[in-house]
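Sharing a structure, written as structure tokens. Questions coming.
Note that one protein chain is taken out, while the other chains of the complex remain in position.
We call the chains A and B, going by the order they appear; numbering starts again at 1 in every chain.
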Amino acid sequence: MDPKVALDTVWVLVTGMLVFFMNLGFATVEAGMQPAKNCVNILSKNFVVFAVTSLVFWMFGFGLMFGDGSPWLGLQGIWGLHGLDNSPATGDAYQGVYSALNWTGVPLFAKFFFQLVFAGTAATIVSGAVGSRIKYLSFIVFSCIMGTLIYPVTGHWIWGGGFLAKMGFWDFAGSSVVHSVGGWAALTGALILGPRIGKFGPNGEVRATPGHELSLATLGTFVLWLGWFGFNPGSTMAADPEAISRICVTTNSGGIAAALTATITSWLLLGKPDLGMTLNGLLAGLVAITAGCAYVSVESSLIIGAIAGVLVVLAVMFFEQKLKIDDPVGATSVHLVNGVWGTLAVGLFSQDVYMPNTTGNGLLFGGGAKLLMAQLTGVAAVAIFTLVVSAVAWWLLKATMGIRVSAQEEIEGLDIGEHGNSAYPDFVVRKTFPVTSGAMSASAEPARR
Amino acid sequence: MDPKVALDTVWVLVTGMLVFFMNLGFATVEAGMQPAKNCVNILSKNFVVFAVTSLVFWMFGFGLMFGDGSPWLGLQGIWGLHGLDNSPATGDAYQGVYSALNWTGVPLFAKFFFQLVFAGTAATIVSGAVGSRIKYLSFIVFSCIMGTLIYPVTGHWIWGGGFLAKMGFWDFAGSSVVHSVGGWAALTGALILGPRIGKFGPNGEVRATPGHELSLATLGTFVLWLGWFGFNPGSTMAADPEAISRICVTTNSGGIAAALTATITSWLLLGKPDLGMTLNGLLAGLVAITAGCAYVSVESSLIIGAIAGVLVVLAVMFFEQKLKIDDPVGATSVHLVNGVWGTLAVGLFSQDVYMPNTTGNGLLFGGGAKLLMAQLTGVAAVAIFTLVVSAVAWWLLKATMGIRVSAQEEIEGLDIGEHGNSAYPDFVVRKTFPVTSGAMSASAEPARR
Partner (left out) sequence: MDPKVALDTVWVLVTGMLVFFMNLGFATVEAGMQPAKNCVNILSKNFVVFAVTSLVFWMFGFGLMFGDGSPWLGLQGIWGLHGLDNSPATGDAYQGVYSALNWTGVPLFAKFFFQLVFAGTAATIVSGAVGSRIKYLSFIVFSCIMGTLIYPVTGHWIWGGGFLAKMGFWDFAGSSVVHSVGGWAALTGALILGPRIGKFGPNGEVRATPGHELSLATLGTFVLWLGWFGFNPGSTMAADPEAISRICVTTNSGGIAAALTATITSWLLLGKPDLGMTLNGLLAGLVAITAGCAYVSVESSLIIGAIAGVLVVLAVMFFEQKLKIDDPVGATSVHLVNGVWGTLAVGLFSQDVYMPNTTGNGLLFGGGAKLLMAQLTGVAAVAIFTLVVSAVAWWLLKATMGIRVSAQEEIEGLDIGEHGNSAYPDFVVRKTFPVTSGAMSASAEPARR
């Protein structure tokens, strides 16, 4: 057995496991940042979304994304990985229907496992933005659509040998493929669902909607941080020592720069260092460095992150105060805004020296605007497709099975309505937001079960 | 140094660490699914059980399980790994007293570390089923017996070169060795302890006993899911790229199929999708695929998991409503029922092509009933031994030091009685179950400290 194949496989699987673990991160960040009365619902969504994605991505998604066929969509090897494939053979020695992945010398099941955990991430991004008001079943159906169609199609364009890949668009670990796709679908969902009852007052004033457990949200952010050390360095899909070491450092640098600038920005704008902004800042920086982590210097990663940290704070305020879009966890500000920023940053900060013969130099390193233009094109193409298809999907769901729980259920909490359950039956839980009448009252009422 | 030895060792240690991490999963699942007033006790048990197992498995367990000697029990190299051993030499080159592990080319301490974390898992399974009423010290003593005797003996039969191994019984990663052994011991404990006060009403009606923190239970299930990517693929004890990649995928498929069918089954039977059932469904599927993960196709793993998800919901209801057995977290339904199902499934779904010259084909793939009969024999042998020895152990403990806390302590909560502590002193905690008198009241009373 080739020792390189064995080591690369171990690397791909272990980093894939870390990416899988991000599901725990998303579940706890989203639960912690929303009210206790919707906690069971949020956890259920985040748990089942990976199960559903695992099924549909195995059935259809992987083949549509990586199968040979057309610039728009994979057409071969679609059902259950049953296409011809002689992995771990690579390059010219590769014979099979998933040629877009013939650069990595690991078995097909390792490729599938790693791509599956990425697909699961994209679907999970949506759940936060539509939280605290979406019907459980409608969310599950939408997740099927994400994993079967939306994610694989745009993914095919970029990572599956499709038209954006051919055009010279680069997204190393998925600022666009994963995060902005998830972000656009999340934005569409939040828009079509509308804000939670009481989020905006009669005169359009924004009401604070605190999460119920910041220790849970912080825990989840640490888990996501860990997971990103799988997400980015693992995307080499090979244990290339120089590359994976450097990517670990650029990834961390992008994240921490953003955590620091988001903390400072919130301190300046809000008067106090807001923990939620620090956490979302870290995530924003990680999202932003994802596209370029392999192509940029540590210094550049710090700059990309620093900008991401400011962007996310401004975006949260802009979406909420100006656009009146209710995204309970800031998923669009983190994943969409910074997914786009990170994708464009590749066009600015890339240096040919890091991955010779891939990106070339970006605008700031003497490479001209060519790369930046390709990145812009890719951002636009992904935006248009994902917006349109997501919107159609949400509208179809709305017209058929409905997507929003009743007002009474929303006020009472989705846990009782959707699941007949309560996350914290032994604790005295206050129904903080939204309340039935008047302003946000703080009256202590025992939880009903 | 042989690079294969180094890589295999890294794989065994890293996957072993993931299995170790399952201790956090068990602790939080069990704590989250039981009342807040017993939380310190549950956490303490789950923490100390691994410490105790580490000690006794090093002193005796490993040698009794893997030492050469007899078909029933290891007889050599019992104390502190001090037998002759020239690992990482393998096969005919191996010279030592742990020949049952001579197929894996890693140092003895790597073998020990990996087997130790498995032993810890078996002991932990018991703690959930006997929760909320067992004496702390009695549980610790029982754990010593598990790690010293019960787990190593049946383990020797199957993985230590004992009589079941020789008979052609196969259990790749421990549906029987770990889960059904833990499950039988758990069942015996739950039976001999009897149900919690108030669990069954005067007319035998079953009372709901909600856990106190479903976010903790969900977190724990995600951690266990991650841990299983160590448990099953790591059981190759070698970085065989094809095998470990495939096992990652069959493991995940078994789990998610069960999570989905358990969700649907609970939705149909209970009217709502119950999160606890979704979580236990995932675990049931993972338990069921554990024995066969290396021997079956992805399609078969989905079927094995799908059946496990239905089984676990029916088992929970059956144990509770028909047999009136009180198992607060459903450990027997998850680990025992599906440990047995997974072991038998090897006899049905195995295909020789995946691990040539091991299982051969199962009943559904043209191999006849031979394998299934061997699996049935193994299930029966493990059941009889574990039931008898566990029962004797529990009865001896009951007759000497006692195994159950006083009724007053049980009602007040074990945290105060056993540990003089409270898990949540800053929160207003309601004593939900069992209550001193009358039906389940929801009166808010401040926690005493």
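In this section, contacts are C-beta pairs under 8 Å (C-beta built on N, C-alpha and C of every residue); 3 or more make two chains touch, one makes a residue touch a chain.
If you're wondering where the values come from, they're calculated on a predicted model, not measured in any experiment.
Remark: the omitted chain is touched by one listed residue; of A:93, A:298 or A:353 this is A:298.
Within the complete assembly, A:4 is the residue of A:4, A:207 or A:370 that touches the hidden chain. Listed residues B:112, B:142 or B:394: the one in touch with the omitted chain is B:112.
Within the set A:221, A:350 or A:421, the residue that contacts the chain not displayed is A:221.
Mapped onto chain A, the interface with the missing chain covers residues 3-4, 7, 10-11, 14, 18, 35-37, 210-215, 218-219, 221-223, 225-226, 229, 233, 239-242, 244-246, 248-249, 252-253, 255-257, 259-260, 263, 270-276, 278-279, 282, 298-299, 302, 424, 427-432, 442, 444. Taking the whole complex into account, chain B touches the unshown chain at residues 1, 3, 5-10, 13-14, 16-17, 20-21, 23-24, 27-28, 31-32, 39-40, 43-44, 47-48, 50-52, 54-55, 58, 80-81, 88, 106-110, 112-113, 116, 136, 213, 216, 219, 418-428, 446, 448-449.
The criterion applied here is as follows: only the chains that are shown with their structure count from here on.
Chain centres here are Cα averages; for chain A and chain B they lie 33 Å apart.
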